[in-house]
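Dropping the structure in here first, questions after.
For this depiction, one protein chain was excluded, whereas all remaining protein chains were kept in their positions.
This part shows subunit A:
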Amino acid sequence: MKLVCLSDNPSKPCFILFFKGVRIMLDCGLDIKQLLHFVPLLVVPGFQVSKARSWAQGGDRRTRVPDDITQELKDCGGRLLVDGAPEFAIPETDMVELSSLDAILISSYSCMLALPYITEYTGFRGTVYLTEPTLHIGRQYMEELVKYVERNPKSAVASKWKQENIIKSLPAPLRDAINPRQWRKLYTLHDINSALSKVQLVGFSQKVDIFGSLTVTPASSGCCIGSCNWIIQSTFEKICYVAGTSTLTTHPRPMEQAPLKNADILVLSCLTQTPSSLPDPMIGEFCINAAVTVKNGGNVLVPCYASGVTFDLFECLSGHLEQCGLAGVPMYFLSPVSDSTLAYSNIFAEWLSSSKQSKVFLPECPFPHADLLAKGRLKNFSSIHSGLTTDFHTPCVLFAGHPSLRMGDIVHFIELWGGSAANTIIFTEPDFPHLDALAPFLPLAMRVCYCPIDTSLNFSQANKLIRDLRPLHLVVSETYMKPPVLEPLRNDLTIEFEPSPLTYKQGEVLSLPVKRQFETVEMESELASTLEPVEVKPGAAVSMVTASLVSRDNKYILKRLPRSVQSLKKRRSDGTVLWRKPYIFGSPSLQAIVEGLKQQGFTSLKVEENESGSIIHLMKEDSLIQVDGSSTHIICDSEDVRLRLRDVMLKCLKQL
């Protein structure tokens, strides 16, 4: 049993599990963080970010980077960025022959954005398993990316800067870009549709059979709508894959712990990306900062994804503004897929927390944003060009994508509002380091707040969960075993477990310590009825079984041998008869043997007993029987007598 780690970012995981001849990919995360090395795409075609300058290299003429390469690069706010079509860091595709994958299990919509790269460009022929909300919201996230990128297309991919000798001489952080030669251009709408046509939907607690070898079951993980952990098991082994999981009470269905218990192996990924800040106080801080800004007449800009925590922000912020007497302040939500994410959120009732679910029976919409939309307090637009301008009032709170600040309408609003100190930009998404995201726009007059909200397990929650689940072995990212780089003394921000966990990192192959010993084989009842079990010990019986073994769809069935075969002796490949040794056991009493011998007409017996056993001397036949507990030795010269003695002994012993 093996586990291969293909992703560099444990929060956007991608693994391949080899188990019982089946190859399963666990999640298919896209590390969008590398996008931060690119010049932001403006919403208005043809425009550049105002801080973008061509790169004026200083230094020695001999070490200077050639001009055709500097054209690919731009100096933005003092940072060197790539000016070309955005590219994405996809999972490692060369380690395993991906066309041989049997299945892909997806834990949530945020861990599937690399799916088209795998399903469309590797010869993949398997099935993708995910829940219904994951399918729809995942599709919206992918489409959003495609729309952002296609809205303002950059024709050329910049690739000259990636040459090994060049990249070394570039300034940080571009110099430290991870595997840039493996980055890929974004997929297309056609790729998305084709990838998602390979999906088979599953519900929580549904048992899905994979080729008769394994059963996989999704269990709610409480992290976002439709998110799940996966239990991969055979009759005798159990592996749990715990991805983005939350034990907090937010809008999704709560996490289910019971199905994850007593696993042989527990693979843990997607722990919180902001271990030192708790979500609850951060939401509070977010609301206060937003309210203060609008009270003073400024605008609030919130870079966000089109679903997930954004919905909690709408709910909390609208309540807080109301309390502050600011209910009239409009909230805008800009995303090319805002229409569908908002609408879908309200029809996924069975995937929501019980309090949200119970609203549907009233009947009301489970999320308050439906009501906010109806009252006009929240307005959503697909882009700034779709009616926003005619209906735009300030001060306001504006939620827009993309949270990387490299594409989407948010770029326009940073340019528009960045010059005024009255405005505030509040970062809540933990996927991107906010200072790196903001770098191309510096210097900024606008206030910057950082309130990261990551509802995934933090280290103390994860440690508690592992203690409760008691897996035999734990597998975690190697980054979870040491404190975060910025807080080297926080030893509490690590995973603790005995025996010490196995760790994974990109490009590694782990051998999982599971030794398979048993497999289920079914026995037909007709065969069972022919068996004659011998009781060996009280409550324990044994029977020899000879049957034909039928193997189909990875299931094994023992059937009665056909009559024609039954009589035939089993032969070796060279045709000689294979002699089957009978199994004899028991320790007969001396008395029973003597009795047996007498019945067979052996009369002249002389019995001798010593410490190790006894010797029966058959005087007339001139033969000896040495009996000692677990063995009998018969010394006899006449074949006829030998056979008679053998039969007497077999009667006293048990045979299979």
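To be clear about the criterion, a residue touches a chain if its C-beta (ideal position, glycine included) is under 8 Å from a C-beta of that chain, and two chains touch if they have at least 3 such contacts; residues count from 1.
The working rule: contacts and distances are computed from a predicted model.
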- [ ] Among "Integrator complex subunit 11", "Probable Protein trm-112", "ADP-ribosylation factor-like protein 6" or "Glutaredoxin-related protein 5, mitochondrial", find the name that the UniProt record gives to the complex chain excluded from display.
- [x] "Integrator complex subunit 11"
TODO: Decide which residue listed in A:V44, A:A343, A:L416 or A:I584 touches the omitted chain of the complex.
DONE: A:I584
Task: Absent-chain contact - pick from A:L326, A:V542, A:A592 or A:I615 - done: A:V542
- [ ] Out of A:M523, A:L590 or A:V607, point to the residue that touches the absent chain in the complete complex.
- [x] A:M523
Open item on the list: Give me the subunit A residues in contact with the hidden chain, please.
Closed with: 202-207, 217, 235-236, 349-350, 360-361, 363, 516-525, 528, 531, 533, 536-537, 539-551, 556-558, 561, 565, 570, 573, 580, 583-587, 629-637, 639, 642, 646, 649-650, 653, 656
